[in-house]
Each structure stands twice: as structure tokens, then as C-alpha cells.
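Mind looking over this structure? Questions follow.
Certain chains of the assembly are absent from this excerpt, and the rest are unmoved.
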């Protein structure tokens, strides 16, 4: 019995693996799917951005934004600018490649890829977008500095701004969001969404890249937070875990089609505090300095400075 | 002072590390545990499946299921079948090894490992299970295609099915679940659970591999979703973050022992929508097309087409 | 048109990347931040602990604590002690280096770094703390064994203690917590927090390293659980997903300054069960054996053995 010689028993004992059969079945499943999507056979290779590539780019940009805290461990201040410049050189080129993939994918979706000039056009556009993205990085850093400062001031347990930058998931989420939001604004929403989902997977905080967020947002604990696409958040806002800033319903037009892009998420003014588990739905406004209690369900606007809490917060022993 | 010569101060300055002592203490702790578990000294090496191995297998199967989207970046369609075949060859062998480990571990748990024929028996069984798993892959792909389609149609923010496949945590969870559920059905529940926990760690969505889920499930945002072992979900269902499909209590038999495997989680019929934070407990039925509002707590069955929402959803400013 | 020769279009087509400009802007942003923080130019390299280093240390310690389950796959029992000893030798040295970084960072924060003796002092201290940490490992292992046992007994779906150790996120969280708590007690709270956040990112369970937790805690599902710094948990407690053990408010002193370190989180006595989504706030006591129902909001102490549940748990169809 030859097969017993091998460390792992050969599948032959239970019959060989039906590889040819499974490969054929999977091929047919792909062909059916492509037919259902009216996709032509693609001449070339994979043409979509890559989550792994984006993760590496974001990791590299984090280091370039905070070189002495999130850059390489052997960095010294006399080498900071070289590191930052080299890192940007590498990551921005990689980003430009990913932007190009999204632009071309979008063009193909619109059946507008026939023209040869498309290639040159998207290349020029990708270069221009990358350039604009690069020029926004210092502003992003300054916003993040204010987020860090806010978290340090808002959490009595924080011992230093460094601890906040190194540990707090809310800060990790904001680094991702501020980069993703810039991509969203530049017109590459798929990349933006992929960056947002990297953050979601790591922190449990789900911020749509379209959300507009002022300086100094502090998200504490964070798991389960959801912030929708058209939400607008002012400065120095504090949000706890499991808070939702969601939509009540999707606006539909006269024919019942969902109308995309209409404002449908809350506006949260400066210095609002929203405690854990609160659910805020619809295009309402939480006025400046309002406080929303834990687990509260809010679907109407709240006046500045007011406090909203559950009517009967204490369940009684039975 | 010799020690100052070293980059890091030697522990000798504070006394050398008490390695021998700690090693002995840890050995005693292991012996005590093994004694408490009535475990014999194991003659050989580690005999449990490995989470790292399973993560690699799942990653490889994802690529084989969606070669042009989740496979290697340089893949072209003329090489798809070779890639799929080679990938399956590699991953299915690895899976067979892991299945073998679980089968033997289970046999040892039942004290039934004495017979030498056990070795051959489990090997044959592992090969047969792997073969059956392989032959189910095309069906899994077709189910996942319908999940992708459902997410695309259900989310007004989705721009293309590709975006859904690449980004949505709900889809990542379903890829894991449909593989895990097949393992569960084949009788390797430990592997199934390990795959489910890989998904839980990545997405925050916790689906027990035993749950039966029809085509076209769309889980939006997803963080905090929990779906229990005996839950049954129909087609085209939509579920938002923090929804629980749980058990009310564990059925016990006459002697107070928990009865395993009894149906204790909800049945969710086709086209039900469950909004964020809703808690559905017990073997109840949510009838076809029902809508369950956010944060609602449901422990009784709900008629088809009905809408359930909180009595007083708006807290008032105080 | 030379540029067309290159695989990726050159940025030159859209203008070269403004690297010098962006580098200068980022430098200015850093200088402004450092000025705002009154930081002197640092003479040397990065002086903060590293999350990557800690992740590797924790991974190594997990293997040393459970060598035949979480150690290398080729380990056999006759090599266990060598593996454990070598692993501790490596990881404890690395930990000592990280402890040193935190101690020196803390000293610098207090402007007390002028003295040359600081260097020797912190080195001695780091060695002593590492030694004490090492000597606590066997106790940690014994506590974790009881956690594993509790999860096995508490979950009817669990098939073996091995499955619990390999799969359950609640156990992963407790391994991290018991290590982090020991670091917290030794006076390196930044390292402790970093370890806690590693666990939070992986499991969605957020336990402050200061929390005191007795043997046999079982956290089921876990996503969204938050346990605060001064929480005290007894033995054999069970907690489900999305439970918060939080503070009601921060105690302030006469001048309105937040008073750090005061007890402000709940005390949970032995054998309490807290179902999913419950929120327990403030320095209250859940008496021995109490049961807290799902989604309940509790801000007053609960008598031993009592059951707390929502007044109106069932929403009605409308």
C-alpha cells in the first residue's frame, strides 16, 4: 500500500480530488455571472484597485504624516524630511496607479472606453488628482493634530498626546477618514470607500467617506459607531460607542427611484456630545452644545444646549 | 561596569531573569490543567487545527471563487482555469490536512482512538469530505453572486457590483459563512467555527456556521450583528448593524441538562428587513416581507408584511 | 513623447509631484505642533513603545502560556520546556526594552530627565518590573485556565476546551487583558493600554487594563462590550455582546477638575449574568447571582439574586 508512505494520506484513498470537474463548474458559474452582467470577455488583467495596495499606501502616509511617532523606529529628526519626501514619493506614485485603475474602471462602466484618447485622459487626470491630494496633506495633518488634542482633553484617562496617537481607535479612524474624505472629494469614491472599510475592519467604527467632519472630533471606544454619507459634524464634538448618525429613509423621486446624494443624515453642531448607543436619524440638527443621552432614539432636531435622555432610564428589579 | 557596554541594560542589573523558576511554574500549571482534564501525556505533536492555516485556506479559496477580482493582480482570463485548478489543488490538500486533524481530535475526545484502524478510517473520511466540499464550491459561488447582487440593489450608495465585492464587510462575512456552513454540514464543526471567527474578527459580524441562510442576504454596516446556530433565513433578507437573532433560553431536558441542537433561534422569511439594533429572540417567525424597526425587542412571531417599531421612539428634550 | 514608454504614465503629464512643497508644508505643520506642545527638538530617535513590537511580544507570550495549543505546530511535549524557556528569554527581553521606553518617556514628560542617573535608574526599574511580570505568568495561566473552563461550561455549543481556547474571542480578550492588567499594576499604563487596544481591534471587546476581573469570566460573542477602568468583576461572571460597564460622570474636585482614578465603574459580584446590550453605569453593585436582562439600562445597585429586565420588552406590530 504505497500511499501509506506519504506523510498525509493521499486523496486517492477517498478517490482523487475531482479537480477538472470543479474547475469546469466554477468556470461555468463565472460565465453565467458575466453573462448576467453583460460583461464582455476582458482582454487584459485585473482592472480594479487593490485593498492590499491601499492598505500599504495608508500605512505609508500615516508614517509620512507623523514621522517620529508612526514612522520607522530608527528615524531621527535630522532625517525626517528625507524620510517624508521618500515616503511620499513612493506612496503617491502607488496612489496614482490606484486612482488610474478606478478612473478607467469607471469609464468602462459607462461604456465610454472606446476612444483611444481615454487612456491619455485618465492618465492626466490621475496625475492631477494625485497632485491635489498631495497638496492637501498638511491640512489633514493639522486637522488630525486637533483631533488628538481633543481626545487628550476629553478623556480623563489619557496621559499624553502620544498615548492618544498610538492607542486610540478613534484617532486611527480619523486618520483613515480624513484621507478617505479627501479621496471622496477628488472624485474617486471607490478608493475612498476601500480606505473607510480598512478603518472599519480595524476599529469597528464605520464612517462613510462622504461625511464632513470638523476639527477635534473625539470618538471614544468607538465599536459600532456608524456615520452616514451626508452627515455634517462641527468642531469639538464627542461621540461614544455604538452611536448611529443614520438616514430615516431614502428619498425617492416621483417614480419611486431612490435619489442618490440628497442630504439625509444629521447635522451635528459644534461641541455636541452623544453618549453610547444613541441613534440619530434623518436630516435633523443637533444644536450647538446639545447633549444626547445613552441609548436615546432621536428623529427630530434638538435645540442648542439642550439635554436629551430616556424617559425611564432605570429598569426596576422584578 | 561592563554591563554599560550593551545597548540595552542587562537584566542582571535588576537581577537576572528567573527563567528556570518561571519555566518550572508554567510547567506545573500545565500539569495541573492536564490532570484536571484527565489528559494523558501526549506522545506526539500538536494535534489541533490551526487558525493560521485556515486563514490561508480561506484566502486561497476566495481567490479561486473570484479569480479576476480577488485572485492575484497579474491574472488574465486566459490563465484563469490554470490558476483556479492550481489554487484548489493547493488549498484543498491543506484543508484535507486540517479536516484530518479535527476528525482525529474528535476521535481522541471520545476515547475511541485505541484502534490502529482509526488512522486509516479518518484518512479516508477526510478525503471524502474534502471531495464533497470541493464539489459544493460552484454552488457557493452562485449563492455569493446573488448576495453581491442583493447588496448592490439594496444600497443606494453602491456604484457597481465590483465595489460591493471588494469593500462590503457584509459580503466578506457571507463568503466566510457559506464556506463555514458547508464545513459545518460536513461534520467538522471546529473548522467551521474557526472560519466563522476569522470573519467575526475582520467584520464584527458573528454568524454561527450552523445558521441556514438563503440567497441574497444583505448585511449593511454589520458591526455587532449576531446570528445564532439554528437561525433560518430566507431569500433577499436585509439586516443592519447590531441586530441579534438569538435564543431566549436554552431548552433543558427533564434533568436540567441543556439540550443541544434544538431549534432555538428565529426563522426569518423571505424579504424581511431588520433595522439596526433590533433584538429577535427565540424560535419565532418573522413572516415574509415583515419590517422590524431599529432597536426593537421582539420575542413573539410577527405576521407577514407587518411593521414592528418602538412604541415611543422619540425621547423628549428635558 | 518619451513618457509613453513607461508602464505607468509619468506624473509629469499632469505636472511633476510637488514633493518639495509638500515636504515643506508638512515640516511646518510638525513645527507648529511641537511649538504648541512646548516640545524641544529631540536629539535622538523615536522614544515611544511600538505597537508592532508589543503585538509580537503578546503573540510570543500566548505561545509560552499555551505551548501545545498556541505554540509552534511542530512542538512536542518533550521539547515544551525548552520552547517555553527560549520564548520567555526572547519576549521578556523585548518587553524589558518596551518598558524602558515607557519609563523614560514618562520621565521626560515630567521634565525630570536632566539627571544622568535617570538612565541607570530607569534601566534598573525596567529590569525589576520585567522580573515581576515574569513571575506572575504562571498565575495568569491558571486564571486563564479557569476562564476557558467557564466558557466551556457556559456555552452549550462548545464541544471541547480546546475549541474554546482556539476560537472564542472572549478568551482572546481575556488573554490580552490578564497580561495588560499585570502591566497596568506594574506601573506601565501606556504598554497596558496598547495591549488592550490590540485586543479591542481583534475582538471588538474593549476592556480597560485597569479593570479587576476574577477567575472564570465568560464573554460571549463580545462585539461592543466596554468595561471601564475601575470596574471590579467577581468570579464566574457571564457577559454578552454590547454590554457596557461604564461611568455615569467624571467626579470633579472643588475646582471643577476631573479627579482621576476615583472608583466610577460598577462592581459586579460573583456569578452575575448580564445579557446583551445592557448598560450598567456608575459605582453601583450588581449583587451576587443577579441577572440583568438584554438592553436594560441600570444606574442603581441591584440586590443579590434579583432579575432586572425591561418593563415593556415587546414592541407591538403597528
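The first chain written gets the first letter, and so on, giving A, B and C; residue counts start at 1 in each chain.
The rule is short, and it goes like this: a contact is a pair of C-beta atoms (placed from the backbone, for glycine too) under 8 Å apart; a residue touches a chain by one contact, two chains touch by 3 or more.
Quantities reported herein were computed from a predicted structural model and do not represent experimental measurements.
Undergrad: Total copy count of the complex, if 3 are in place?
TA: This structure file describes a complex of 6 copies of one sequence.
The working rule: only the chains that are shown with their structure count from here on.
Undergrad: How would you label the subunit B and subunit C contact, same or different, if same means the shared numbers make up over half of all numbers there?
TA: different
Undergrad: Upon optimal superposition of subunit A on subunit C over Cα atoms, what rotation angle is obtained, reported to the nearest 5 degrees?
TA: Copies differ by a rotation of 120 degrees.
Undergrad: What's the distance between the Cα centroids of subunit B and subunit C, rounded to whole Å?
TA: Computed value for the inter-centroid distance: 24 Å.
Undergrad: Got the subunit C residues that touch at least 2 other chains?
TA: 204, 223-224, 242, 277, 295, 310, in rising order.
Undergrad: Along subunit B, where are the residues that touch subunit C in the complex?
TA: Listed in rising order, the residues of subunit B that touch subunit C are 8-15, 17-23, 25-30, 32-33, 36-37, 41-46, 48-51, 105-106, 109, 189-190, 193-194, 197, 200-201, 204, 206, 208, 223-224, 226, 229, 242, 244, 246, 250, 258, 260, 277, 279, 281, 293, 295-300, 302-303, 306-311.
Undergrad: Along subunit A, where are the residues that touch subunit C in the complex?
TA: Going through subunit A, the ones touching subunit C are 64-65, 67-69, 71-77, 80-81, 84-85, 88-89, 92-93, 96-97, 100, 120, 123-128, 130-131, 134-135, 137-138, 141-142, 145, 156-157, 159-163, 166-169, 202-204, 221, 223-224, 241-242, 276-277, 294-295, 310, 312-318.
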